[in-house]
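These notes concern the structure reproduced below.
Here the complex is missing a single protein chain, while all its other protein chains stay put.
Take a look at subunit A:
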Amino acid sequence: MFFFDFKMPLVLTPFFRTPFTDFTGGLINAQHYDKCGQFELDMIECMEAYGQDRGKIKCRDLIDDFNECLFATKRTMRGIAMIMERDRQWRNGERKVHHEPGPRIDAF
């Protein structure tokens, strides 16, 4: 699972911090389309308290939860594991029905 440990910059900050860049510093975040807004807020508050370097160690859980909300890593791997298991059972003859009927079209 080494390729799932990317260290992407989740919050883009400008290179030089000036009062001018502080006006429009936080343009890219997860608050507008806020499916992961609460996760991001918790992570940012923790990082602000501890700073960048110590924050990466102490707030590891919050950072991982925010990553999980954004990129759906574990959820996707869960889905893939279930699909592969279903296909393996079907090919071995252990299942009578390959796939379940899906949800209703207007269910989501």
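The rule we apply is simple: a residue touches a chain if its C-beta (ideal position, glycine included) is under 8 Å from a C-beta of that chain, and two chains touch if they have at least 3 such contacts; residues count from 1.
Going forward, contacts and distances are computed from a predicted model.
The unshown chain of the complex is recorded in UniProt as "NADH dehydrogenase [ubiquinone] 1 alpha subcomplex subunit 13", chosen from "Ribosomal RNA-processing protein 40", "Adenosylhomocysteinase like 2", "NADH dehydrogenase [ubiquinone] 1 alpha subcomplex subunit 13" or "Trafficking protein particle complex subunit 8". By the touch criterion stated above, the residues of subunit A touching the omitted chain are 35-36, 42, 61-62, 64-65, 68-69, 72, 74-79, 81-83, 85-86, 89, 98-108.
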